[in-house]
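Reading through the structure tokens given below for one structure.
Excerpt of the complex: some chains, original placement.
Residue numbering begins at 1 within each chain, and the chains themselves are lettered A, B, C and D in the order written.
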Amino acid sequence: MRPATSAGAVVTAPLRWLARATDVPLSAWQRLTGQRGMIALFLLPNMAIFGIFVLVPLVINLLYSTTGGTEFFLSDRPQVGADHYARLLDCGNYLDPNSCRDDMFWIAVSNTARFVFFQVAVMTLAALITALILNRALPGKGFWRAVFFFPVLLSPVVVGLIWKWILQRQGLANLFMVELGLEPVNWLTDRLWAFVAAVGVSVWAHMGFYTLILLAGLQAIPRDLYEAAEMDGTRPFRVFWRITLPLLMPNLLVVIVLSLIRAVQIFDEAYVLTGGGPGTSTMFMTQYIYEVGFANLLRNPGLAAAASILMACVLIVLTLLQLYLSRRSGAK
Amino acid sequence: GEVRMMWYSDGIEGEVMQDLLNRFMEENPDINVTLDNVAYQVIMEQLPIQLASGEGPDIARVTNLKEQAEHWLDLTDYVEDPEYWRTNFGDQFDWMRPDDSDIIPGFMTQLTLTGGFANATLFEQAGVAMPGEGATWEEWVEAATQVQESQQTAGAFSIDRSGHRITGPMISYGANLVGEDGKPAPLDDAAKAFITQLVQWTDEGKNLRDVWVSAAGTTYIPGADEFINANIPLYYSGSWQIANLSTKIGDAFDWVAIGSPCGDAGCTGLPGGAALVGIKYTQNPEDVGKVMDFLAREDIVKEFSERTLFLPAHKGVVEAGGLNFQTEDPSAKAALEAFVGFTGTIMPEANAMPAWRYANAVYGGMVNRISQAMAGEMAVEDIFARIDSDIAEQVAAADQTK
Amino acid sequence: MIRFLTRRRGATGDGHGWHWTDIATWVWLIGGTILMFGPAVWLVLSSFKTPAGLAEFPPTILPYAQETTMLGDQAKPLFEVTLEDGITVTMAELRRVGIVAQMVPPDQPDAEPLKININDRTPVRQMDFATENYTQPFLQFDFVLFLRNSVYVTVMATIITLLTNSMAAFALSKYEFRGRNAVMLLIVATLMVPLSVILVPLYSVVSAVGLINNLWGVILPTVATPTGVFLLRQYMLTIPDELLEAARMDHASEWQIYWRIVLPLAAPALAVLAIFSVVWRWNDFLWPLVVLSRRELYTLQIGLNSYAGELNVQWHFILAMTVVAMIPVVLVFVFLQRFITAGIAGTGLK
Amino acid sequence: MGAITLENIVKSFGAVEVIRDVSLDIPEGELVVFVGPSGCGKSTLLRLISGLDQPTSGHILIDGKDVTRVSAADRGLAMVFQSYALYPHMSVRQNMAFGLENTRMPKAEIASRIEEAARMLEIGPLLDRRPGQLSGGQRQRVAIGRAIVREPTAFLLDEPLSNLDAELRGTMRAELAALHGRLGKTMIYVTHDQIEAMTMADRIVVLRAGVVEQVDTPLNLFNKPANRFVAGFIGAPRMNFIEAEDGRVMGVRPQHLRLADGGLAVTVDMAENLGAETLIHARTDKDQPILALLPGQLTPTRGENLSLVHDPADEHWFGADGLRL
């Protein structure tokens, strides 16, 4: 028996006892209310917590966005209607942030859009490749997994810092460049490189997370399908495209949706790494919101709330689009 | 009873404070003071929320003094000798109490003053003489540039990326940031002149690009590490850096505090500091008063300053002089003494800034745009209008009340 | 083919010899190790540097400190000095005045000091681990207390997360009911809101239910994480319905089906979520910072962060404590990652 | 306990009507076998009875109580799935114990029932393996074991022996029959095996494309098939149909043909030797295919002419509409 299964047994024995104990009231409930009652029961704890600690604040946030001033509590804040939205959306030309009343907001929006695109693409690909490789029988499996997962264990601030030290003018990276006989690079003060660094570091930090999701998905694909494909004389790439990828689709969808959402919310590590610079070239939405709402000593929480609501709207549309497309393309 | 003090540290002051509190508790066994060491971020971002909802600690060390003045406890009735307080700390009470009020909100645990530091060893190696007292910004930058060229340093000088740091120089140039209505005035020519000059110095590679360009928004970035590593001969920051420079530079080179270079209107640094205040929502103001009394005692203030290498705000302590800062480092000792002296050169406009509600809006508004100009995203002429409108929007939004 | 995806393929497909995919695999693994692990190793090494060592440019990979020698009762730094005649000797510096250092050979402390230009000497350094970065916080920092709080928050939050999320995911993946898509949409939609954005409203809510300065105030708002529901649901969709049907025929209640059939079969996804939950909760910073302002309630991350001041951050302590704080999550990961493969061998179907 | 009644059951998947108006009465304790071509709806019908699927219309009654809306778990039936549906994460023992634990049966009782089932199914040594480590036939036996330990009101068995060898199948068949006799529980049994159907069934239900073609005892079905379809379906090899001039069709089973002069003249296509019998594939002069199952090991050559006779009592006559005359 594999060690994992015996480890599993240690965990499951008390769990089974618990199952028996909990089943008494719960099956009574089922008899009383039928399947609908059970559905409600399964959903209740999560949805209750979710409602109180996510939905209610969200609604408050929406109300926030229609109020002004620096006060923190809704009851102390004056109504300003759609002023904040008007301010954010006041633009001569939406493609040119300079023509907007709040140019920082639009700079943040366009930076974020670019960041999301590159980060999600690069990271999904890297996570997929890594998951495929880790799914092979390798000597020291656990070690390799740990290697790629390791950065996920670090807090974003630490991630930002490590890389800042590596990439700064006289950091480790340039030390290596010089050793290799290359010109040092202004990783963090060149507009393009800083953006690349923000994408790269974020991929570095979160890739392990998505790799693990994909790995779990790969493990769930029945082996006999690969065997059938092998008997069909299928070349590896085709197996990948025609068997692995379609069957991995639900997990890939999780990865894409989550990474997209998280990319839009990029903050801590980029903030520590580049602070949004050089200039404003890596200033993203959350930084904008954070600065307007908290960091600026004269804060404007209403404006920040309005910006966050706009951001959430965009995200919802993006996600729906993605779910719709993936459903249409036939993945379950 | 129970007293909670929210405290942040830049160095060892948390340890010193704990030590002092332990002594206090020995003297007053009936009062238990808990020191909650927190990140500065908590003081800046979380404490305001707590205060707004009428919660929070009993005592806090804060820097955003004026903005939150309504939450401070008036200690007048709880301290033994209000007069002692007014005499020794009175000069800064206006920084931390609502306009037109005469409460005793607390006292400054440290005074700070912006000012420059020079790498004496680099100057000496380059054979460049350090400009003397009264030298202008241009002269200092010119001298530093010569050092830069001779010693091949990465830059000639650096100023921390902070609106607070460039405000002193701007005032020295003659800028007036406060309008007649007490609200921020549009940038005047002197302000524009300094900003233009600073951006130009950056473009020329004199002002080390990395510090200002490596962030957007109002993020604070210090240039201390560049100075510590002898990448720049001249560094403009403030008195609080002394302990930091001392530990990290060690014996690597000699450095001196040079005060603030001059402009047309003067040679001022900008004062500031952190205050220890009582919080209005405390359950036992008497105990708070006792703690505050203890910490404000002349000998305690002196000991605190000497051990933490902070400039004291206690008039008695300052006037008595003879502070024996506890450091082995002659550079640090000299710098501390020098800064005590520089307090005399503060211009009244600079002295008014800490008590001005909109100072922070102005600082933030400038930093963001200036760094955009330095990064080449905007021409320097174009940023002035943006700075003015940014500040105006912020002020307008902040002034909305119910 | 299966070998490409499951084990080393080998030139002949049997695990012997080298196929190009093997080479690609190892290149990726080793390259990945350097890239992923390198910075982390560097973090650990850096945590042993003194504040001066941390600020140093260019950085050294290993922590170094200058060697000293005892002259009399004082430690004096050692340098390699290049003398005028080109010979290099090791000397101790008595003192430095400007660009000139007064130096003596370490074995002749009383010799006439030589005046050496500081550009003609380089410090003699040796590896030195600044263990005080670790010991000092342990002494003054209530490490054990903070650790206990962190463990409590992490364990509670993870258990509740796994339980509530998997229950919701089960309902959302294995039952057809009206409003299912609406619930799913709501959940995905709220994924979008970064915590930093709803911080203030959330604070009012938590304060309204009286959980400020309470560890449960840290735990509860995080446990209904949409990420978990979403992740588990997608995985549960791949569990064959027929197994649930078999259980129904076995007279299992819906709760039993959830607990005895679906949960074990979702083990890989649960393990993933458990790992994430532990990492998230362990590293949670912003929210606990808001809710907890009393020392006896601090979690490790909050305690750690008290080294971040207004103008200076004591990185040497933060780094050291970061490394210490990392150890438990590494252990959890190492333990749980096995369950990802311990999942399902075949589906049990024909 | 265990009388099952289907009233006008219809089941559609989307637009496809898979079960079309099936009504059926299964008295308590009866062993009913469902037979029919692949895809005719046998499994679907079982699933409807089990409660795992809901009929599009119609009612299902157990012991006279309408259970159409009662959940599968509460109908008290046990099912052997055609796909086995073993719990992959549980050992064989746990797979079998699961259903019993759900009824809070004492541990000792559970163990003894599993012991008993394992003995009967010859899976004793496999009890601690996981399904993934079993052969096809072993899995199937576990699936059966899981059902029988339950001792339910009624059994639903979907091709439970299809992956077993002849010998084991024989044994298992006898064991299931004995079980049925012992417990007296209703059993619905889907099979493709003629022998199983003939020997085990109290009655056989012949399905075609979602419709019940005939319900009767095995011998009645064999002797008096209601129509050509049933006649062809029941009995292996398949009945020969010889078209008469008047559009009527005469059927005669291959087993009922004998070699004798003066009978039907046929030409041999092929002879398959089954050991004790030989199956002759031949055709009449009108090119109609004829199968004859003759005892012994015969070796007629291709093209050889044979003459086949049969007893007129063994003739079955069907009209042009396919119905028995």
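As a convention for this text, a residue touches a chain if its C-beta (ideal position, glycine included) is under 8 Å from a C-beta of that chain, and two chains touch if they have at least 3 such contacts.
Remember, it's a predicted structure, so these values are computed and weren't measured experimentally.
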Notebook entry, point to check: So how many copies of each protein chain are actually in this file?
Noted result: A x1, B x1, C x1, D x2
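Throughout what follows, only the chains that are shown with their structure count from here on.
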Checklist line | Co-neighbours of subunit C and subunit B - touch as defined | finding: A
Next item on the list: Give the fewest steps needed to get from subunit A to subunit C, where each step moves from one chain to a chain it touches.
Entry: 1
Notebook entry, point to check: Which two chains have the most C-beta pairs in contact?
Noted result: A-C
Next item on the list: Just give me the whole-number Å value for how far the CA centre of subunit B lies from that of subunit D.
Entry: 91
Next item on the list: Determine the centre-to-centre distance between subunit A and subunit B, using the mean Cα coordinates as centres, and give it in whole Å.
Entry: 38
Note to self: Residues of subunit C that contact two or more other chains, please.
What the structure shows: 57, 199-200, 204, 253-254, 256, 260, 264, 267, 344, 346-347
Note to self: Going by the contact rule already set, what residues in subunit B reach two or more other chains?
What the structure shows: 45, 49, 53, 229, 231
Notebook entry, point to check: subunit C touches which residues of subunit D in the complex?
Noted result: 50-52, 71-73, 76-79, 81-89, 98-99, 102-103, 130-133, 136, 139, 146-147, 150
Notebook entry, point to check: Taking the complex as given, what residues does subunit C use to touch subunit D?
Noted result: 240, 242-243, 245-254, 256, 260-261, 264-265, 267, 344-350
Checklist line | Of all residues in subunit B, those that touch subunit C in their complex | finding: 4, 6, 8-11, 14-15, 18, 34-43, 45-47, 49-50, 53, 55-57, 63, 120-121, 124-125, 220, 222, 225, 228-229, 231, 238, 240-241, 244, 247-251, 254, 274
